[in-house]
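Please read through the structure below; I'll follow up with questions.
What you see is the complex with one protein chain gone and the rest in place.
And now, subunit A:
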Amino acid sequence: MEVDREDGRSQNQLRPLACSRNILHRAHGSASWSQGDTKVLAAVYGPKAGTKKNENPEKACIEVIWKPKTGQIGKPEKEYEMILKRTLESICILTVNPNTTTSIIVQVVNDDGALLPSAINAACMALVDAGIPMKHLAVAICCCVAKSGYVILDPTKLEEQKMKAFAYLVFPNSVRSVLPEGSLRVEGEPIENGIITSVTHGIMSVADYFYCLERGRAASVKLSDFLRRNLQQQSTDSSKAG
């Protein structure tokens, strides 16, 4: 089914991605991520000594501060902070630096749809820039279900508001390994099919949700390739400078 989107993209096409690391000098790690017009800046400070009050001192602790573009911090910001914190806790190896706190500050520069996935991608790149040990990267994508039943990826703000429902999905990045393919499967599915985080808004049928998962997985492979190229490029640049 051909779908007309306002900016001329096809159903499964993502907006142009841009990512740059090490843009802030005082932060231990920083990254700026933009998907089309949505732009998010993330900075990582850490690991710092000590954990917060109620946290387990045998593990590292992650603290997220979300700064909206305008306005006061309210409940939506607290929810984003909680989702980001749990997502990043699941990808970082917390036992390497126990009794430490890593702070991640997310600043929204422009919101044009798919804000939370962009923030997750930016935070992940900032963690890589800071050298925090991680199990795998988190690749985040937004899928929308329209009233007529078709699914589009990476919506703009206008598209998000018109849609019946949308889902933010976060997958681990695609695996490129020298081991034979069968040995990396869990329950018959490759590791990158597992969902780290899923947040949905609006009503959709269960079948629509599984269709979103499929499309999301396919898109996460493309995003993983982009991340890989970006990280390899910048590491060769810095080695030339050194």
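We take it that a contact is a pair of C-beta atoms (placed from the backbone, for glycine too) under 8 Å apart; a residue touches a chain by one contact, two chains touch by 3 or more; residues count from 1.
Simple rule for what comes next: contacts and distances are computed from a predicted model.
Novice: Could you check which of "Sorting nexin", "CTLH domain-containing protein", "Ribosomal RNA-processing protein 43" or "COMM domain containing 2" matches the UniProt name for the chain that's left out?
Specialist: "Ribosomal RNA-processing protein 43"
Novice: Could you pull out which residues of subunit A are in touch with the chain that's been left out?
Specialist: Considering the whole complex, subunit A reaches the absent chain at 54, 75-76, 78-79, 82-83, 85-90, 165, 167, 170, 172, 186-187, 189, 191, 193-206, 208-210, 213.
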